[in-house]
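First up is the structure itself, then whatever we jot down about it.
The complex appears here minus one protein chain, its other protein chains still in place.
And now, chain A:
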Amino acid sequence: MNQQYDWSIEPQNSLLDLKLKDTWAYRDLLWLLVRRDFVSFYKQTILGPLWFFIQPLLTTLIFTFVFGNLAGISTDGLPQPLFYMAGITAWNYFADCLTKTSTVFKDNANIFGKVYFPRLIMPLSIVVSNLVRFGVQFLLFLMVMAYYYFTDAHFNITWAISLFPLVVLLMALLGLGTGMLISAMTTKYRDLAFLVTFGVQLLMYATTVIYPLSTALENYPTYAWIIEYNPMTPLIETFRYGFLGNGTFSWGAIGYTTAVTLALLLLGIVVFNKVEKNFVDTV
């Protein structure tokens, strides 16, 4: 029969079919999911969206006390709360994207098992939802910055602040790519899920969240490469350099992170799309 078909369902798809067109068609769903996450987060709470502030605020306080005062780790001459808050705000966004994306199949097994929509929407919605959260925390960071600006200005904003959108994008994509890669592997082998929550905590210490890169290079020149090759390090350093004027910035490092991010993202999408077809049977 000579007939045109709109679609076909087959056991295997081409690896390079990223289904981006399909995903675009469902963009409304993306926004509705983001809205759902945001609204359901503070429903039936008294403080509502204020809860977004409390977590980074307390973490900053504790970090200032433990790492700043007890351990006496250098903050490159920056006010300690400001230094930690910059690190925490940026790191939290990446870490949230990574951990939430890595359990996307398990968390949504019920929906995925009953209805088809481009699965890529789910991890994307996680990244965008967390962006809202990041935005709120970033606002807090700006407020703390303003406070220090009017009391004792030990920091100065540099031109690198213009790289801020790029930094956020790279953090999002890096978290997304790695998360999808892990999520695809956890559908069959749950072991990785345990590794992720624990691994992300460890990874924070291999990123320049609680110490500046310069100190690490100075004190541990032989091992500092681990920190330097961590693709998150240049992002946090650039973020700090842009907003606070202190940090190690180089185009090479940003270029390296961009390359790693894009590679992981592409691999993540390919693996994700491959697993997505049959994960319902194994999850």
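Assume contacts are C-beta pairs under 8 Å (C-beta built on N, C-alpha and C of every residue); 3 or more make two chains touch, one makes a residue touch a chain; residues count from 1.
Just so we're on the same page, contacts and distances are computed from a predicted model.
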For the complex's missing chain, which UniProt name, "Formate dehydrogenase iron-sulfur subunit", "Polysaccharide ABC transporter ATP-binding protein", "Cytochrome c oxidase subunit 2A" or "Glutamyl-tRNA(Gln) amidotransferase subunit A"? "Polysaccharide ABC transporter ATP-binding protein"
From the listed residues A:Phe117, A:Tyr149 or A:Tyr256, report the one that touches the chain absent from this view. A:Phe117
Touch assignment to the omitted chain, from A:Ser8, A:Thr151 or A:Thr222, lands on A:Ser8
It is residues of chain A that touch the chain not shown, namely 1, 3-11, 26, 28-29, 31-33, 35-36, 39-40, 43-44, 110-117, 188-190, 277-278, 280-282
